[in-house]
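As you look at this complex, bear in mind that one protein chain is not there, while each of the others sits in place.
Let's look at chain A:
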Amino acid sequence: QENTDPHRTAFLLRKQWTLYSVTPLYKFYNSNLRDYARLLSAFIAAEKQKGLAVEVGVELDLKVAVSSIPDLKGSDRDEAAILVQLSSRSRASPKNSEEKLVWSGCFCCVFGDHLSENVSDDFTYLPLFLVNGAESYTSIVGMWFQKTFDCCFRRLAINPLNLSWMAAMWTGCKVDKTTSAVELVFSVPCLPYPLDISYAIHPEDAKALWDTVQKTPGEITQEEVDVFMDCLYSHFHRHFKIRLSATKLVKVSTAVASAHSDGIIKFLQSKYLTGVLMLLTELAISQIQ
């Protein structure tokens, strides 16, 4: 499936990433990455001067690195991913202290063929943006990219339909050591107080159920996802007399990955990284259009 060097993409695993959709970047060139890092660094310093300081107290030197990750893509038509990293070094003892990575942002496109159909050379198509780190840095970096490349960032929300799809898809994935349960979290509407219901299923039971539902290996239909979810809902109703189908599915956790409707993802298996990124790229593209 992949020629990806797992080491180069390992940084994505087991971290919580917040998702955004990004419109095409205008006049962004891979040859200028060093310049972009310099300009972004200057921009951050300027914003700090203006009083939009991100760290209060200890003076930190922020170093900006912008690099290309050619392995992080789906097909050859995809653009190589771009990784932006902010590292800090305490100004107090610059020689002794190590650099600490404080913020990462990754632009990528995995099998985003539909977007690049009307290709214009001036635009770079990297519709999915993953962020790990403080929101204050995210907004500064986002601001710079928007100003410089005339693009637009939007939080990527994941609706219950797509979360159900993920639950079915990821439950069906073969995982070596299934220690983590399949967990679904539902938010109950129309109550004066917030109430979440968490439904944990033994991963082998969930996979057994999915295997009876899925007709063609490697293919998933909406109908199969519906049957799978309905079985889980009926089972729950039988025991607790609560209709989960009347609530909102907000989080799905499996051994492969976990996803929250607010647009937060955690990749847990490098084997399925590309598959999950492909799905997220598709969601990002449909949010842009």
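Here, a contact is a pair of C-beta atoms (placed from the backbone, for glycine too) under 8 Å apart; a residue touches a chain by one contact, two chains touch by 3 or more; residues count from 1.
To be clear about the criterion, contacts and distances are computed from a predicted model.
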item: Per UniProt record, name of the chain withheld from view ["AP-3 complex subunit delta", "Centromere protein M", "GPI transamidase component PIG-T" or "Dolichyl-phosphate-mannose--protein mannosyltransferase"]; value: "Centromere protein M"
item: Residue touching the undisplayed chain, where the options are A:23, A:214 or A:261; value: A:261
item: Option touching the unshown chain, where A:48, A:89, A:248 or A:271 are the choices; value: A:248
item: Touching the absent chain when the full complex is considered, from A:51, A:189 or A:218; value: A:189
item: Chain not shown: contacting residue from A:67, A:159, A:198 or A:289; value: A:159
item: Interface with the undisplayed chain - residues on chain A; value: 157-161, 189, 222, 229, 233, 243, 245-249, 261
